[in-house]
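Entry: chain A
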Amino acid sequence: MGEVILTMKGIDKSFPGVHALDHVDLEIRKGEVHALMGENGAGKSTLMKVLTGIYSKDEGTITYEGKEVTFSNPREAQAAGVVIVHQELNMMGHLTVAQNIFIGREIMSGGIIDDKKMNEEARKLFDKLNIDIDPTETMSRLTVGKQQMCEIAKAISHDAKVIIFDEPSAALTEAEIEELFKIIRDLREKQLGIVYISHRMDEIKVITDRVTVMRDGGYVGTLITKDCTKDDIINMMVGRVIYEDPKTESTVPKDAPVVLRVEHLNAGKMVKDVSFELHKGEILGFSGLMGAGRTETARALFGADPKESGDVYVNGEKVEIKTPQDAVRCGIGYLSEDRKRFGIVVDKTVAENSTMASLERFMKGIFINKKKEDQVSQEYVEALKTKTPGVDQLVVNLSGGNQQKVVIAKWLVRNCDILIFDEPTRGIDVGAKSEIYHLMNQLVAEGKSIIMISSEMTEILRMSDRIIVMCEGRKTGELGIEEATQERIMHAATLRN
Partner candidate 1 sequence: MADNQKKGNAFTNNPIVKAVGTQKIVVVLVLIILLAFFSAASSAFRQYSTILSIMDYTYYLAFLGIGVTFCLITGGVDLSIGTGLVCYGLIGGYLITHNNIPVIVGILVTLLVGVLMGTVNGLIVSLGGLPPFLATLCTMMIARGLGSLATSGLSVNWPPTAAENGWARMLFKIEVGGVKLPIGFIWVLLFAVIMSIVLNKTKPGRYIIAIGSNKEATRLSGVNVVKYQTLAYVFSGFFTGLAAIAYANTFQALAPGTGAGMELNAIGGAIIGGTSMSGGMGSIAGTILGVFIMSVLQTGLPNIGLQANYQQIIIGMVLILAVLVDVFKNKKLA
Partner candidate 2 sequence: MKKKLLSVLLCAAMVATMAAGCGSKEEPASTPAPETKEETTEPAADAEEEKTDESQAAGGELHFEIVSKGFQHQYWQAVLKGAEQKAAELGVTMDFVGPNSESDIADQVQMLNNAVNKKPAAIGLAALDTKAALDGIQAAMDAGIPIVGFDSGVPEAPEGAVYANCATDNYAAGELAAEKTYEAIKDRIANASGTVRIGVLSQDATGESLISRGLGFIDKIGELIIADGKTVNVVGNQKFVDDSKCTKTDGADVEIEVLVPASVDSALSATDCQTLLNKADTIAIYGSNQHSAEAMVTGDENLGKFGTGEGDVIAVGFDSGAVIKAAVKDGTFLGAITQAPVAMGEAVIQTLYDIANGKTVSDIDTGCQWYTAENMEDPEIAQNLYD
């Protein structure tokens, strides 16, 4: 570890209604890999966006190479040598790999872009990094993993002094992660400062030198990686111990009837021959890496995306699900991973959202029976302990956890017996999380059945009665909770053929 190259001190940032960053400190040295950890919504990405000039800070100072700086846009940050590899892929699908890598700094010859030279340069870059990608290929044709590698290559090609990796491994396979680590170690050798954001504790131990932990927008502390244990980090991230121990055995009776059977489901590139069963009163966990095809499986099952083949049986009866309408008619409800886009109608009220899926029950002639609507919504607000001033409140004004409860209420009002929870606690604060867990347990106790897709290993191990693991669109493992361990799940999640 060398001298300090970058210091962020007392960074403060507020968005309307949210105090996103509360006087956060961060220090990066040359030749170190610095992990930035925290729960979802802890403010890691926001902090990095402030650093690279995507957001402006309200308070605080950034010192880079001994001088105080404020980057007002990513371009300035890049020019100074601070680059970021984003969590969401940032590519122009219509352009080629080389064109993507050199976007914003094309190689010119006589006023004309020299694509040939750019292809050569890109190839050289890939050779250096030992990546096998054709620079002339159109970006959208690459797999997610390769696209991610292009992103990294692009960042490196910027002559960077500080590189920020925002959850780079989420979409990568084991082998690709190994490659990535090789690259990162290489960069560390070259005395670059590296910020590495990840949720994977194992990676943190393997690759990083120091860890800075954030919680709820605030700075918690910085540790030397090799001197601390996983538990230390977890404790700092969580603050209070609210994680209960993993479930040790299934609560589902052996003879519980099968409420949902899926056979040989195929849909697009991401769902290949997936079969599974769901029992009454069961929480079936779906684990896997990002891009493993879990959400796609759920959406195809729900009729949100077209499927090519596969049979679905609900309560033993074969059903034809082509649209979400069909699914809802069969008593299946889907809580999307992306609430704002697929779950709630944000600028409508709690009541309007709650009755969305079952409005025909609230009709009086051709008119909506507002009284009944409000009354039923109120019942569910109370039952789910949704924190809202009233059912007339616009959903946009609720917190993430309460929005999630409104979505759950929507399906409960509809009387759905099979619920698909896709990342139910993403973007929800820690306290609300356990409430949602509690709620899920309560639901299965009442005889509902739940499919839970989650990327958080602890969540999977804590909630599921049975776990299905997917990799690249295939089901690669099925484990009872009794036999499940992080390692076994991880192994299945990276099982490729």
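Per the selection procedure, all candidates are chains of the complex that A comes from, given by their letters.
Definition applied: contacts are C-beta pairs under 8 Å (C-beta built on N, C-alpha and C of every residue); 3 or more make two chains touch, one makes a residue touch a chain; residues count from 1.
From a predicted model like this one, the values you see are computed outputs, not experimental measurements.
Enquirer: What candidate from 1 or 2 touches chain A in the complex under consideration?
Expert: Among 1 or 2, contact with chain A goes to 1.
Enquirer: Touching candidate 1 in the complex: which residues of chain A?
Expert: The touching residues are 54, 73-76, 78-79, 86, 89-95, 99, 103-106, 108, 111-113, 115, 137, 140-143, 146, 269.
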